[in-house]
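One structure, as structure tokens, below. Some questions next.
What you see is the complex with one protein chain gone and the rest in place.
Presenting subunit A:
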Amino acid sequence: MSFNSGKEIIELCHNENKKIYELMIEREIALLDTTEEEIRAHMAISLEIMKKAIADSITEDITSISGLIGGDAKKVYQNESIKGGSICGPMMKKAIAYSMGVLEVNASMGKIVAAPTAGSSGIIPGTLIALQEEYDLPDTAIINAMISASAIGLVVSKNATVAGAEGGCQAETGTAAAMAAGAIVEMMGGTVEQSFHAASTSLKNILGLVCDPIAGLVEAPCEKRNAIGASNALISSEMALCGVESIIPFDEVVGAMYKIGRALPFELKETALGGLADTETGRRIKKEIQSK
């Protein structure tokens, strides 16, 4: 079992009457001489890490190493000042809080699953766990979704990049959102084509997004961009499940993302020399942190 593109995954799913995660499990078994049980047990550990990070972030007082972020996930989760508790609705509110929370845990040297990177590690757990709670889904469904998400991330890794230093934030939080969106559509009963429409839409929505972290740290604006990434994945899944299609196919969107990433100046690719990092406030914070 081998595939290098979204197109190949769609064809294989049809020809073999399989789900994305089933293809990915077959590929993993062939690649590493492992078993489905081992794969599922390993993924269950990753899921527990994700759940623990979320639980810690909404109950404990978290501060990042630099002191720049912390406590915002809890604010969103616990807030009751908005009438009805949320403008976006209870499930979206959770997805926002959870995705931010994982980033806070990451920034405070807690344990996370890079998904696909540490800087974008909030989007997949934030969306999947919020949906699990909303629809009372079993862990098996979430593990299947994580495996399908990894197949989409694999296509991006093979044909482009998921590194902010190479492709900007679009490569990190854009890929994470695409992985989440495609997996969510499959988990919620959509077709494989719909999965890739959702993945395409997520990535298209933030094409060109630069990586400009303040003081070079995986903290701000990363945390809020994970919240946007989670929302992006949910909005894109909803559109796809309702039959809205992406005009540009997934593989071409990935190609466009890669070209844009390479065209971005190096100041806007994780070097902290441009964008928000190079604002008056960004420079002041950097000086303060480095003189500590």
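Keep in mind that, in the parts below, a residue touches a chain if its C-beta (ideal position, glycine included) is under 8 Å from a C-beta of that chain, and two chains touch if they have at least 3 such contacts; residues count from 1.
Convention: contacts and distances are computed from a predicted model.
A.B. asks: What is the protein name, per UniProt, of the chain that does not appear here: "3-oxoacyl-[acyl-carrier-protein] reductase", "PqqA peptide cyclase", "ABC transporter permease" or "L-serine deaminase"?
C.D. replies: Missing chain, per its UniProt entry: "L-serine deaminase".
A.B. asks: For the chain left out of this view, which of A:Gly6, A:Pro116, A:Gly182 or A:Gly274 touches it?
C.D. replies: Of the listed residues, the one touching the omitted chain is A:Pro116.
A.B. asks: Who touches the missing chain here, A:Ile58, A:Met100, A:Ile129 or A:Ala151?
C.D. replies: Residue touching the absent chain, from the options given: A:Ala151.
A.B. asks: Spell out the interface residues on subunit A facing the chain that's missing from view.
C.D. replies: 24, 27-28, 31-32, 39, 42-43, 45-46, 49, 64-66, 105-119, 121, 124, 146-147, 149-151, 153-154, 157-158, 162-163, 165-166, 179, 215-219, 272, 289-290, 292
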